[in-house]
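Left out: one protein chain. Kept in place: all the others.
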Amino acid sequence: MLRQLRLALQTGIVAEPAPRTSELERVGERLRTDILRRFGRSLHIRQVDAGSCNGCELEITGLTGPHWDLERFGLHFVASPRHADCLLVTGPVTRNMAEALRRTWDATPDPKFVIAVGDCGRDGGIFRDAYAVVGGVERVVPVDAVIPGCPPSPAALLAGLLDAIGRLG
Amino acid sequence: MARLGYALAAVLGLAAVGGGAAGMLGREWTLAVPWLVPLGGLELALDPLGGFFLALVGAAAVPASIYAIGAAGGAARGVGAYLVFVAAMCAVPLAANVMTFALAWELMSLASYFLVLHERERPESVQAAWAYAVMTHVGLACLLGGMLLLSAWTGSVRFADWRAGAPLLAAGARDLAFALLALGFAGKAGVIPLHIWLPLAHPAAPSHVSALMSGVMIKLGVYGLMRAGVDWLGGGPAWWGTALLLAGVVSAVVGVLYALVEHDLKRLLAFHSIENVGIILMGLGAGMLYRQAGLGGLALLGLVAALYHTANHAAFKGLLFLAAGAVVHATGTRDVERLGGLIKRMPWTAACFLVGAAAISALPPLNGFVSEWLTFVALLQNTQIAAPPLNLVFALGIAGLALTSGLAMACFVKAFGITFLALPRSDAAAGAREAGPAMRAGMALLVAACVALGLGPTVVLPRLAAVAAPLAGAGAPARPALGDWLTVQLSGDFASLSPLAIAAALTLGLAAPLVALRLAGASRRRRLYETWGCGRMLQTARMEYTATAFANPFKRVFDFFYRPAKRLDIEFHPESRLFVERIEYANPTRSIFEDWLYRPVLAGLHAAARSVRPIQSGSANLYLAYILVALIVLLVFA
Partner (left out) sequence: MIAGAALGLLQVFVVAAGAPLLVGVLRTLKARLVGRRGPSPWQPYADLRKLLGKDAVVSETTSWIFRVTPYVLTASMLVTALVIPVLVTRPPLGFAGNIVLLMYLFLLGTFFLALAGLDAGSAFGGMGSSREVAVAALAEPTVILAVFALALRAGTINLGGVVERVEAEPWLAVNPAHLLAFAAFFIVMLAETGRLPVDNPATHLELTMIHEAMVLEYSGRYLALVEWAAAMKLFLFLTLLANLFFPWGVTHLAEPVPVALGLLALAGKLAVLTTLLALVETSVAKLRLFRVPELLAGSFALAILSVMAVFLLR
């Protein structure tokens, strides 16, 4: 216990500086409207895996660690869509997950927005037009922004999220 | 006709309340009819303690009878027994000699026996009634033994003479008399381990009878303990109080532990009756210990706590039984695993049950909290007795009471939550209809009682103190300082309580966030949607948490007590073990008291009966020979 505390104190803070640029692709005008400005200081994110290969999940998990530490910007992952402001959807949306994704969207209180993550989330990626996928998050729920990449790095994810809430740079 | 009978019982109850209140205010009244029955005749007397219990019986009988008008629906079965039951319960606290007492007591037991047999077509009812009859009569035997000994030693069958004569008896004699009387009365009160009839008998009776049995009949056992221990025998040595206090702790903790794993709604309530009698006994035991130590003020506090909890338990347990009865009436089942969602179908009943549940969980500002608080305050001042072993007993009582109230809260979250909330778990629950107006009126009266007793300790406490003051022994103040109209102030600065202020503050506290949200411009929109279930397609009652699952953490934590027997029965497909056709899982708990106390005793009885069986051959010649031998023996010794 003491050794662990000593280690923690010796190591100090290892967080990387905040990213400056992002590759966020905005879809429509919703993200620029005033209503989303309210999330500038506090954004609670529910991650939805809609049939992803888990590549994106691995990178997303990296966000919560000491290096990228998304909580310093007031971003936070939550356990229930009821608590969420933003759905972070990965995967090409398999047919089995389409209904679940729709229900998650419905279960999230307004105002809310959706960010599709990864090339799969954008348009189905390499799975596009496959028989088992719906293809792209926007076919199921309205998407407000896309963070591209296969998978996007934690830096890109963080930059995209910050960009979405207008706190980049 | 039946309705008239119940109305008559309600009127009788009102009269009892009036008479009892007069007695509590100090009005003395006696009635003696010497020729009516042998051995001293019929003799009734009203004194403050008797008046309190008389008023309690009446106050519980009124709502129960009104409820019964609706619940019985004109069915005639049981009306006569019910009337006799109420009348006999009124007579018990008034009885002033052995014969009157025994008659009233036995009449009460017999009437309730027939009421337990109400559904005599059901084998469980018959079994419950049998266990009840046996335990009641074992208790009666103890009582009569104790009373006859006292009569012989003091030379009188009148209780008034015992009061004068008993304190002069030898210590051993008083100990023996107390032990016998206490066993008898504790059996009636359902004190562990003499409780086994209670969870069988109370659920079997109709709910208005269960309300009376749990609410007041077992309280007459408490009455007996108070009467015998403090009034007739005058306190006694420290072990009396210690025994009662420890019995109270054991009853409270064990009662609530059994209630936690019980999923039959009325049995669950019956186990809570055991728990609450335990809490009452803690107050009583503490009072007796303080009395023995010569601390009159604290003795008074302990006794008042016991009396207050007695009244409170009558109110909330009566309410809970009536509400549970309404549920059974509407759904036809007592199994909470088959209930659910009733708050939407029976909103009045649900609200009444919630008040009862909050009261029995001792949540402020309802009545259960006030009396548990009093009991705590009584127990916490034990340092004034300078005897470390006794202090340790008190500390045990304090910890036991705290554990009990926590577990009771958990149990009533289960009882209310599984019964009334979420989706119905069976068609019977889905089709339930709200109880009728008479039943609702009965429950509403008890809700009012719970609230009034919770908010009004400043009014109630002086009355109870007047009842208990003659019993508290030397040094008890006749008019103890109890604070003003707003605040109860006990033992100087030791503890104070103001339920009115708390209730007012809670009301303001409820309003404050409403106002704050409005001022902060919070969104007021609300959208209805399905329960979050990770996006699954549908929600059914089978996905809900069950009562068994809810109680499972407690089963795991206290497994040394429950000793659960796990049975897993898997039926595989005949072709392959990979395909399971049916899984049956059972995890029943076992009763320590049945396994380790009653079963050996019963086995011993059976063995003894078997060993004397050869003498009872049924042959007339042999019996003639016995008579001859007996005659010869008599002649020889004569």
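Order of writing sets the labels: A and B. Residues in every chain begin at 1.
Methods note: a residue touches a chain if its C-beta (ideal position, glycine included) is under 8 Å from a C-beta of that chain, and two chains touch if they have at least 3 such contacts.
Predicted, not measured: the structure shown is a model, and the values here were computed from it.
Which residue from B:Leu31, B:Ala76, B:Ala395 or B:Ala474 sits in contact with the chain not drawn here?
Residue touching the absent chain, from the options given: B:Ala395.
Using the definition of touch stated at the top, determine which of B:Ala170, B:Leu510 or B:Ala620 touches the missing chain.
With B:Ala170, B:Leu510 or B:Ala620 as choices, the missing chain is touched by B:Leu510.
Please identify, in ascending order, the residues of chain B that touch the omitted chain?
340, 343-344, 350, 354, 358, 361-364, 369, 372-373, 376-377, 380, 383, 388, 391, 395, 398-403, 405-407, 409-410, 412-414, 416-418, 420-423, 487, 493-498, 501-502, 505-506, 508-510, 512-514, 517, 520-533, 539, 541, 543-546, 549-554, 556-557
Which parts of chain A are in contact with the chain that was left out?
Spelled out for chain A, the touching residues are 1-2, 4-5, 8-9, 11-15, 38-39, 41-42, 44, 65-66, 69, 71-74, 76-80, 82-83, 85, 107-111.
Rule of thumb we're sticking to: only the chains that are shown with their structure count from here on.
Suppose each chain is reduced to the average of its Cα coordinates; what separation in Å results between chain A and chain B?
Between these chains, centre-to-centre, one finds 58 Å.
For chain A, which residues are in contact with chain B within the complex?
Touching chain B: residues 80-82, 97, 99-101, 103-104, 106-107, 109-110 of chain A.
Can you name the residues of chain B that touch chain A in the complex?
525, 527, 529-530, 532, 534-537
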